[in-house]
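As you look at this complex, bear in mind that one protein chain is not there, while each of the others sits in place.
Moving on, here comes chain A:
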């Protein structure tokens, strides 16, 4: 396993240099070069020894998000009801990077009364973000003043919410202990839709990055449902684990054998990944609505009633796409999305990892753990050459041994 990995790495490297040359000659597209570099860096991913995110939360960090506009600000929400924003570019050039908190919303009068379940940046602008909490509210925040701009009260524990990164409709889909999925309109500050269909608590909800009106949701009733919010009978189908030819909304269709608590669309919107308490991860083809039957093995551990979203790396031609799964055994499992093979197991966290987020520009992953910490996982910096590393790399066998 290990030797294979090293071989593939050397192969990658030689291929990269030759690719560089080919790109120079114009024989290959720049995107191929980019893809190979991305792939290489992803394979080198490890706990970044030089980066420390300052600890601010006094309880588990439940959710983190990095804004897409600049890829600079990290938003974190904790079980203590606090929300903090970190500037990731602070001291970027320094040897030992300490990422400090730049702003925070404490549990003040306008803030959340309960633990934060999910924070999301507004996809188009980092001047606004939304947060959902177990105190049954969803709040919209103004980043500059760190004040609540708008509050939606759902009267039920909110487990997750999602804003479409594609659509112009500005609707927040919510997943709460109410079986109905309610859509909150940012423009009016009111609920626009209520999507009935689930029979249990909805734990996860995601917008498709490809079709602006396509919504996916997973629930404790073991189903994953796809919705078109424009239709009056909005539920398109309930995904079926066994790929039987039953009608799309058949009661018999289940996506997992137990609670579904995580959903993630691939960046191209063609596939959907779902995770459940049956310790399985499933990949669905959204074109056919069928289970691809990809086998991700038995390493996955998932047992908490909680939104647990896997992270999918950006797709690029010429390199495989990876999916990162925050397993309950305090490790991050890195799978090849399409063939389901376990590529790497990232260990080192001392807490259960609750959320992952991707920083596109530097190919870094940030993870939130229930040990109150946020960890940075970056590609191993092979160029870094300092005395400490040299010392650590040295064997110190004494002659007498």
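One rule holds for everything that comes next: a residue touches a chain if its C-beta (ideal position, glycine included) is under 8 Å from a C-beta of that chain, and two chains touch if they have at least 3 such contacts; residues count from 1.
Convention: contacts and distances are computed from a predicted model.
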| item | value |
| --- | --- |
| "UV-stimulated scaffold protein A C-terminal domain-containing protein", "2-methoxy-6-polyprenyl-1,4-benzoquinol methylase, mitochondrial", "Calcium-binding protein 39" or "Ras-related protein Rab" - which is the UniProt name of the missing chain | "UV-stimulated scaffold protein A C-terminal domain-containing protein" |
| Residue in contact with the excluded chain [from A:221, A:279 or A:373] | A:373 |
| Omitted-chain contact residue, chosen from A:156, A:208, A:223 or A:349 | A:349 |
| Hidden-chain contact residue, picked from the options A:49, A:71, A:200 or A:318 | A:49 |
| Where the missing chain touches chain A, by residue | 47-50, 55, 96, 330, 347-351, 371-373, 375, 388-389, 391-398, 400-401 |
